[in-house]
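With one protein chain held back, the other chains of the complex are shown just where they sit.
Letters A and B mark the chains as written, and numbering starts fresh at 1 in each.
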Amino acid sequence: MEHLLTASFLTALLFGSVTAGVPLLLAGLGEQISEKSGVLNIGIEGMMLFGAYTGFCAAYYSGSFLLGFIGGGLGGMAVALFVVLFCIRFGLNQIVIGIALTLGAEGLTALLQYFQFSREHPTLPASPVLTIPGLADIPVVGPGLFAHDAVVYLAVILVWVLAWTFRSTYVGINLEAAGSKPAALDAAGVSVVKTRAFAVLSTGFLAGIGGAYMANVGAGIFVPFMTGGDGFIGIVLAMLARGKPIWVLLGAALFGVSLSMTTALQVAGVNVPTDVVQMLPFAMVMLVLVIFARHSVLPPALGLPYVRGDRG
Amino acid sequence: MSETTPAVAAVRNITKRFPGVLANDAVTLDFHAGEVHVLLGENGAGKSTLIGILAGMQQPDEGEILVGGKPVRIGSPRESLELGIGTVFQHVLLVPSLTVIENLMLGGDWRRRLGRGPALARFKELSALLGVEIDPDALVGRLSLGEQQQVEIMRALWRGEKLLILDEPTSMLTPQGVRDLGAVMKRLRDKGVALILITHKLAEAYEFGDRISVLRLGKVVGEIGPVRLKSMDESQATDTVIQMMFGNLGGHDRDAEILTGRGRAAHRDRAVDRSGAPRLRVRDLATEAGRGECPLRGVAFDLWPGEVLGIAGIDGNGQKHLAEVLAGQRRLVGGAIAIDGTDVTHDDAPARRGHGVRYVTDERLGEGTVGAFSVATNLVLKEIGAAPFWRKGISDWELIHDHARDLIRRNDIRTPSEKTPVGRLSGGNIQKVLLARELNAAASIAIFNKPTYGLDLQNTRLAHDRILASAREGMAIVVISTDLDELLELSDRVGVMYQGHLAGIVENGPDVERKVGLLMTGAKAA
Partner (left out) sequence: MSAEANTGTLPQPLPGGSRLRDIRDAALRIGIPVLLALVVGGIILLILGKDPLAYYGYVLHRGLLTWSGLQETLTRMAPLLLIASGLIVAFRAGIWNLGGDGQFLLAAVITAALAPALIGILPQFLNLALCMIVSMLVGALWSVIPAILKARYGINEIITSMMMSFLGTSFANVLIKLLFWDPGTTVPQTRTLPVEDRLPKIYGTTIHSGVIIGLVVIVLVHLMMTRTAFGLKLQVVGANPAAAVHAGLKVGWLTIATFALSAGLIGLAGSVEILGVWGTVRADWNPAFGLLVVPLVFLARFNGYGVIGFTLFFSALMIGGDSAARRVGVPQHFVLVLVALLLIFLAVVEYLDHVRRKRTR
């Protein structure tokens, strides 16, 4: 067991945690925006996956990681556009459409991958690393946490940007009103549909970048079904965070560490099925839910379409 | 004010059709600065539609709206606000999880940061204008209903104070709150704001109004200008309005009584025999409150067969919990309930029903019925699984439908068929479904929560008749209502709920209004 505690193992573990955690962070933050505005965005898994695909395509054909992320964000937004149209504009069932979009994105990206990439399986080169001067020199922690793609730092900064947005901007109170009392927002002269559309498109953008990060930075290749439920974990993180972005960060870190642990343990040749480690974060979240069940709060209008003239 | 002041806003020949209904039929009205213009009319007369049009929630099919003499199109709530038209709706439209100042800032330019400084300045300005004091950083969910309404008025005036529309603003206030609101309206009027006050209470119309317009079936059927109104005393004005509302159309005598609250005493003449044992005895009832609810504390009373106990009080003082506790659908944390001497404290709803307890809820579609289910299903909703409609758990749909057809006929429920989803019926007919389900031969105690809320005059009358008839048959009855006039018409005694307590019970008789009014504000029984 002693080789588990070596510096290089710990560094790899931390590094892997960040790589695994950042997509979850982006998905969780994105979902949080949707949920705040009253949309339960089950389709986020599809947004991530489609973002992973479009992000990979953009990076692969342009050779630019920046364009890759932008492509990923736009891909996620493209899927989000369906949510805007069907759920927010038409008021159709958010769960059905969410599942349809996830299944559709899974099928479509797998199909496209097959026709485009299944012969050569092209990969991307390692992404450029932005080391934080000073911090990156700290032993073990430095190379684990402070030598990553620029998106990683931006995602972390986004936590505070969002917290500030929720607290001190019109966008923030509009989102809160849309989820908590949409009729009040409407009466104040702000379109509930537009506010929610903005929220869902933001979700799509962030989830898409999260997917692109997985494909371009994490794996360097697009693989069908590669998001593997990360979008759903994002939903869970957003729900548990109760509107506070910092909790999404903590949750994403927890999941990131345990996902990274599964790989690290495999590499280290430890004789525990990786599935046990994979279960840990879910088991912990369920435990948290069971213990703090009384305190779980969701926006009152979550999942309900807004129809002007309906009371509420 | 003379009648020739140019109008701040006006509607000309506004017509609005909904499928099957002509909601507004060529309505023409002027709204003048410094004038409270009262719109009177019963439910369905077209008041709400007209407000909806002015507030930008709906578009008229024909006609035009003039603001400052120029025709305008009000396509959305925002455009309405920007024209200086502010609306306070019947239901609170504030975000409970935001602070007062945040609620007021809602709708500002989203590209900017929250501008707290200017907002606070405007807040102070409006506080002074209204003459009220509220903490701008308090969460709206924590304010009283009266305070929430003041915030609503501020929000309506936030972007300009040309025209303020108040839709039945007194329905949720205490007598004191109504007086405060009256003072606010007078101040605003004297500052030159044009006000529209929607109400169905004639006394309020006379007290606060400078000009009264009466709507009936979507049409303006009469108007009393300021000069003429000033020259009349209250009963003259009332008679004139009633003439307008029902005059040539031969309205039911009691419609007017309900409208003016003059129809009392019909029931009170009959003395209730309280010498025997009470039918219902409750002691020290206490409940646990969820978020935003008011729990019961130490509620106790006795109720005799044939008696009607009215429960007055401002909404949210524990009435809902009281009704649910009596019906057995809410758990008690303390106290005891006995029916005819039998302890039923721990019985659940079906068991209470077995004891003859019936509960006609105020949330007719919210909990009273399943809107998507048929009338027939809803008529047996509280008997699912019981004989004769179910045998060994198997549904006898033929019998259920027969039963429904019978009840529909006997209770004059207007529905295309017994298989029609109940949610498609009108409020009055849904109430008939509830009454038919609850009031049958086995009923001995009935609880009515706001039995006429949202009903038109005819259905209000029918519901009142039904309640009084049940009392005559010997049922013990609790009527919960926020409409004091209704309670005075129906009750033998009136109790007042205040902050979860039963603040006092007074005999219905002379001076009862003053006593009840005092109790509603928390004063001890006079």
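Here is the rule we go by: a residue touches a chain if its C-beta (ideal position, glycine included) is under 8 Å from a C-beta of that chain, and two chains touch if they have at least 3 such contacts.
Everything numeric in this text was worked out from a predicted model, so none of it was measured.
J.: Taking the entire complex into account, which one of A:L10, A:L81, A:A100 or A:A219 touches the absent chain?
T.: Of the candidates A:L10, A:L81, A:A100 or A:A219, A:A100 is in touch with the missing chain.
J.: Pick out which of B:P60, B:G107, B:P278 or B:G368 touches the chain that's been left out of the picture.
T.: Once the missing chain is taken into account, the touching residue is B:G368.
J.: Of B:Q90, B:S127, B:Q243 or B:Q329, which residue touches the hidden chain?
T.: Of the listed residues, the one touching the omitted chain is B:Q329.
J.: Against the chain that's been left off, what residues of chain A make contact? List them.
T.: Interface residues of chain A facing the absent chain: 40, 42, 82, 86, 90-97, 99-108, 110-112, 114-115, 224, 229, 232-233, 235-236, 239, 273, 275-276, 278-279, 282-283, 285-286, 289-290, 293-294, 296, 298, 303-305, 307.
J.: Can you name the residues of chain B that touch the chain not displayed here?
T.: So the residues of chain B touching the unseen chain are 19-20, 327-329, 348-350, 353, 359, 361, 363, 366-374, 377, 381-382, 384-385, 390, 393-395, 397, 416-417, 419-421.
Everything that follows uses one rule, which is that only the chains that are shown with their structure count from here on.
J.: Rounded to a whole Å, what is the gap between the Cα centroids of chain A and chain B?
T.: Roughly 46 Å, centre to centre.
J.: Mind listing the chain A positions that touch chain B in their complex?
T.: It is residues 168-174, 176-177, 180-181, 183-191, 308-309, 311 of chain A that touch chain B.
J.: Along chain B, where are the residues that touch chain A in the complex?
T.: 52, 55, 57-58, 76-82, 87, 89, 91, 93-98, 102-103, 105-114, 155
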